[in-house]
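In this view, the complex is presented without one of its protein chains, the others remaining in place.
And then chain A:
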Amino acid sequence: MSYMFTVSPDFAPDRLSGWYIFNTWLQKQSAEAIHLEMYNHYHDLHQAIAADKIDLIYANPFDAAMLVREKGFLPLVRAKGESDEAIIAVNADSNINDVADLKPNTRVAFTDDPDVRLMGMIMLEPADLHAGNIIPLLSDNHVLVAKHLLKGEADVGIILAEAYDNLSGMLKKQLRILVRSQISVIYHSLMIGPRLQSRRDDFQKILLEMDRDEKGGGVLNALGFSAWQRIEDEEMEFMIDLMDTLNT
């Protein structure tokens, strides 16, 4: 039997090959046939989840709640020391110096990454901005969000902090950070679906020992991670509760 693995579409483009290498490594270590399917858009990912096609997923925290509550997924591991953060950025020449300066009908550029958008919109709340009184500019990726700012097509942009940090120096020079979130408790997680759950302990063991494995360390490096750390069930429940409080 072959299983399907996927990665939340907000993965950094330069890590794409890393995920394929990881999948090859994981197949060898677990002796399971696992096919990696990458989706470019959340819409496609959510259709695959709804059709119960996915067995293993590096999931966005926004999707984690649905995967646990509706699809019976369980957490395995998270990248050690990593958390999801968002940035509100403006054009470096913008006269906006504080979120409180923003007014209704502000043009806000963002991607379809749901947790980054959620964190970003929370950071815009102090200006009384919400989905109903902004002009949204949905962009295909974080670089295009930055370009909307440079061209003056957007007043503010919501960007995944990691993606912002990886923008070229040239781009960053023309942008300014208005707010960087310091939430620390929201993170992506590698999760295992019902068809593979009899092997949950094996997978967890393999992954937790990965950084000490001769080849595993290099594979982690290709993903930009130092090691995996275990996610306890209660830890996942806590993050789901947290997302629930934020999603209002």
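Definition applied: a residue touches a chain if its C-beta (ideal position, glycine included) is under 8 Å from a C-beta of that chain, and two chains touch if they have at least 3 such contacts; residues count from 1.
One rule holds in what follows: contacts and distances are computed from a predicted model.
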From the options "Oxaloacetate decarboxylase", "LemA protein", "Putative ABC transport system permease protein" or "Diguanylate cyclase", the chain left out of the display has the UniProt protein name "Diguanylate cyclase"
For the full complex, which residue in A:Val99, A:Val116 or A:Leu167 touches the chain that was left out? A:Val99
Identified contact with the non-displayed chain, of A:Thr6, A:Asn91, A:Thr106 or A:Ser181: A:Ser181
Could you tell me which of A:Glu82, A:Asp112 or A:Glu237 touches the chain that is not displayed? A:Glu237
Which is it among A:Leu36, A:Ile122 or A:Ala227 that touches the chain not included here? A:Ile122
Missing-chain contact, candidates A:Ser2, A:Ser168 or A:Thr245, resolves to A:Thr245
If the missing chain were put back, which residues of chain A would it touch? 99-100, 122-123, 125-128, 179-185, 234, 237-238, 241-242, 244-246, 248
